[in-house]
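Scroll down for the structure; my scribbles are underneath it.
What follows is part of the complex, with its chains left where they were.
Chain IDs A and B follow the sequence of writing; residue 1 opens each chain.
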Amino acid sequence: MWKQRTDLAVEAKELWQQSVSEQTKLEGVQARSGSREGFEVDTVQVLDRRGEQALDKPVGTYITITLDGLKQREEDAFGRAARAIAQELKGLLGDLPAQAPVLVAGLGNRAITPDAIGPLVHEYTMVTRHLVEQVPEHFGTFRPVASLSAGVLGTTGVESGSLIRAVCDEIKPACVIAVDALASRSLHRVCRTVQLADTGIVPGSGVGNHRKALNKETLGIPVIAVGVPTVVDGATLAMDLLGQEELPKLAQGVENLMVTPRDIDAQVADLSKVIGFGIDLALHDGLSVEDVELFLS
Amino acid sequence: MWKQRTDLAVEAKELWQQSVSEQTKLEGVQARSGSREGFEVDTVQVLDRRGEQALDKPVGTYITITLDGLKQREEDAFGRAARAIAQELKGLLGDLPAQAPVLVAGLGNRAITPDAIGPLVHEYTMVTRHLVEQVPEHFGTFRPVASLSAGVLGTTGVESGSLIRAVCDEIKPACVIAVDALASRSLHRVCRTVQLADTGIVPGSGVGNHRKALNKETLGIPVIAVGVPTVVDGATLAMDLLGQEELPKLAQGVENLMVTPRDIDAQVADLSKVIGFGIDLALHDGLSVEDVELFLS
């Protein structure tokens, strides 16, 4: 997350709308809003090259779920949020057969609180690959799921992308779900939204190093990205507050800062759990939140 | 830390200097700059009522140590910083006899990274009170030191101040050293400075509840505060960037935000260790950094 300025697609659309007159319809882009289990769901589809140019995002589907109730600890907010994430994720998985193996990869650095989403989701993933093989009489109907906390370059010396590709070569999943923390442009979106996209990820950097990208093109299988904005760049915040022309005089002070909610530790823990459960419900048909709880206990 | 806007005294002085014309000499205030072990040390003394009014801080000595080298991992930066803190702390301890018992109290919430300074310093404190009593043949020459991680109201149901007072009633220390994380006004001071003051603390709140203050008046013994600014309030930052009149329109979004360094987890860990060692060196004469390392291992 930390070298990267991964804007959310919803934000990209907002930026575009600011730059042209607001009511213009974007060519090559389709957007709709709806709700799942009481949470707002915004879907942006980049349909073609015109859409790619308009939003600077590759062709694909980008879904943003806004998890407001989660924070207020409403009755069953956790269960509803997990199911909402599961349902949207299932949409992106499309016609993936129920027995097709999946790899869930948690990206990011566990030792840095706002970057720990990926490693924590890994802990909430129902890992079944070995059970399906070793105890088929009990787990034969489960999807084989493997999971990996891909670490960070500084602690492994191996790029997350290389690690994931190596594991894919070894275990041959039919699909990868990659979870990462994101930097957001908007104070209001931080720790409140989950974004799903079927376009893959570029771990650790957006600087056009195509070798590192993990997507259908490079891995030969679909890669679904699950992202959670947990910080705003200090520089981005300053720019938003001040306008671009004021930035240079501040830039030195703020470039190494980040803006997070005061209770970031608790929010990262909560979001990781709900996303982990959402992934489990999406990958294993017919389970309830209680089933997942029991499996993981 | 979290309900509180504990400005550092150095900042108070800067604010005052901004509001009057800059070259005015403050009545009732003495300030000097110097260095210890290569680190800058600023000392502000509030001498009397005029000083109290000028800076809105009680009479006492406020020392700020700027720990720049620490971040750059210069040769022996850790040892020099611990010794610098120890020497300044000894100055505040004054003529406290070498055998006088001391209580080191770590305030704050370990589960919230930027608030974990106090609990982590507690872990680096050389606790000797029981050893002096039980193994006098080996530890008879040590100062009896007890230490406490005073927790937070939400996890104990007991105010930190009440807990510390209760323990003081039981074990009768001659002095309390209270360590806490602070909110700073300045981006440039966050995680770069340690402030020492001999004026005690008001844990959890600055709202004038004198019953909660821990100082010579309420406890009957000196209370030395060790504070580390680890965050800037979102609201304060916005105000600094925009000016006061612009704040209201932003206030809702930013009041629950904080601004921290990107590597806050590592910085909080480093600062806690150096402060813990500084306290140990100040309380136990004649020890080296290596001795403390060995004792704590």
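Some notes on this structure:
We take it that a residue touches a chain if its C-beta (ideal position, glycine included) is under 8 Å from a C-beta of that chain, and two chains touch if they have at least 3 such contacts.
What you see is a predicted model, and the numbers here were worked out from it, not measured in a lab.
Here 2 of the identical protein chains are placed; the entire complex in the file holds 4 of them.
The rule is simple: only the chains that are shown with their structure count from here on.
With centres taken as mean Cα positions, chain B sits 39 Å from chain A. By the touch rule above, chain B contacts chain A in their complex via residues 2, 111-113, 187-188, 190, 234, 237-238, 241-242, 250, 253-254, 256-266.
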